[in-house]
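Structure record follows, encoded as structure tokens.
Here the complex is missing a single protein chain, while all its other protein chains stay put.
Right after this comes chain A.
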Amino acid sequence: MSTHDLEDMGCGTSSSTKDRKSEKALKAALVIQNWYRGYSARLKARQRYALTIFQSIEYADEQGQLQLSNFFSFMLENYTQIHKKDPELVARLFGSTLQDYKDRQDYVSHIDVPDSYHGPRLQFPLTFTDIDLLVEAFKQQQILHAHYVLEVLFETKKVLKQMPNFTHVKTSPSKELTICGDLHGKLDDLFLIFYKNGLPSGSNTYIFNGDFVDRGKHSIEILMILFVSFLVYPNDLHLNRGNHEDFMMNLRYGFTKEILHKYKIHGKKILQILEDVYTWLPIGTIIDNEILVIHGGISESTDLNLLHHIERNKMKSVLMSPIPLDEDRDNDLKKNKINTTIIPREVKTNGSLSEQLTKHEWEQVIDILWSDPRGKRGCYPNTSRGGGCYFGPDITSKVLNKYQLKMLIRSHECKPEGYEICHDGKVVTVFSASNYYEEGSNRGAYIKLCSGMNLRFFQYQVTKATCLRPLYQRVNTIESSAIRILKERMISRKTDLIRAFQLQDRSKSGKLPMGQWAFSMENILGLNLPWRSLSPHLVTTDKNGNINYMSSFEDIHIQKPVKEAQSTLIETLYRYRSDLQIIFNVIDSDHSGLISMEEFRAMWKLFNSHYSIHIDDFQIDDLAERMDLNKDGSIDFNEFLKAFYVVHKLDNVNKSDSKLA
């Protein structure tokens, strides 16, 4: 704080006027500065709140995803009631793939690349020119032909299979290593990294720490660049598996959709092979025997020795937990008190149970891919995400010391500055997808390190504008985006919310004090958010400061696909639409997009009972028929689910662009 030395101003007789003037100017400046700092701080707080909203909803959604795992177990245990002759469905849920990929050469060679194709043509064996070729082609928005995609995937699997679970890497004073975090299909970020840091090569080593796909629009392009680079420089491009390198996650978070859209004919095959390739991605990297690089984190029981030796390719998906063997089953049954039927013996595919990891091994991998560091000591279940755990600084010390490591570098969490250091410098998070939630939401970063030197962090932010927009505009954008998805969450729980409000509103005034409104919101939505600060965006308040709780629902509603359909039914289907989509996709083993009315009914019955939803079967049937879907006894479920979307009355466009859809 500097003080203006008034004695230096002015001279002679006019000095007092000058003093007064400069004093006035000083005061005026103070007023403006004070105001501006207050305003700027409030902007930054709003930005934070928006990020908190995005993150809470993202994790709550992941939790929903993981809860599906329970549903699948439940489904399996009641399997015989679904469909007696569907070995593919069982195989899917047991995690084994029936197909034999000896047919690879046949398949790929049967896909012709027509002369009319002007996209990039890769030459096998791949060289660095192919990396360049791809980068340039993708910059021109070209799409790589399915023939090459499949060729790359088959080759990648072949080479990955030879890699150990953990790659051990050494740096040297002349050879630096670059570590990148989540990219999530944001190709512009990858281009920016390559622009600033150079393409991968024998002298430019990279580690990509998982979550290459989902959410962004160019997941396949990122995968292709990374896999091709890997094939050209297998010892200098290291890929770690993230929790999104999982076909079940892709179903929910957009990658599956992207593939089926870009590759209408061969998309299904690509998805099938991809499932397999994922499982061969290494679990992590260890640098100079000092630094552990993994996607998520650790738990107090993390056993690196075990993890070095498991058969990592048996980890198909986070949603496919190992089916217990008979003795385990009995124990599980006693623990969970599930009322089940015995799975018929003939349903097991050949040696299917030995194709799984043990429960312990499986949990070890989940911890690595899903855990988050927190300030609180100890190790707790990660309740936000529903998988992995929260680990405290004491856990970090314990595990690092046990294996004589110095540091953990991980990703998995979006950070406003692209990176964050915690646990006394022992844990570093690096996240490489800038503008992850919305334009302006966060920076991306990468790390450079070499032996004997401190880590260096590089930040960036992709922006479409030639100059960055002013802060208040950026904050407005992310704030309105966050509020929008929060409102959609509210509408999907409308019935439960109103019930909770009305329970507290004994005088039926339609109003509640702030504290009670906030409590219900948190309780019903299960989101730990600063409700008081957010309330001006969500509800109206009367002059006494009481909340008009119904006002949230005035400018937003779920579009009724059919006029006569009941609101609660529509709300339920809207709320569970992502889950239902995944379930349908799993049942639809041949990826035809259709399931039979019978399968639909049976699945709906199970879903109904497992999630304790009180919708009558005939209501669903009725709805399905009224929506005039294929009258041939089969349902196009994508069409079915697309029909449920939210209308924001204040929009000009009808369709909601919810990212979570």
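Keep in mind that, in the parts below, a residue touches a chain if its C-beta (ideal position, glycine included) is under 8 Å from a C-beta of that chain, and two chains touch if they have at least 3 such contacts; residues count from 1.
Just so it is clear, contacts and distances are computed from a predicted model.
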{"item": "Among \"Autophagy protein 5\", \"Phosphatidate cytidylyltransferase\", \"BolA-like protein 1\" or \"Dynein regulatory complex protein 8\", the UniProt name of the subunit that does not appear here", "value": "\"Dynein regulatory complex protein 8\""}
{"item": "Residue touching the undisplayed chain, where the options are A:I111, A:M163 or A:L471", "value": "A:L471"}
{"item": "Options A:P114, A:P173 or A:G375, residue touching the unrepresented chain", "value": "A:G375"}
{"item": "Residue of A:I111, A:L199 or A:M514 in touch with the missing chain, whole complex considered", "value": "A:M514"}
{"item": "Among A:S40, A:N523 or A:T540, residue touching the chain not depicted", "value": "A:S40"}
{"item": "For chain A, residues in touch with the removed chain", "value": "1-2, 4, 24-42, 44-46, 48-49, 52, 373-376, 420, 422, 468-473, 476, 507, 509, 511-515, 518, 530-533, 536, 544, 546"}
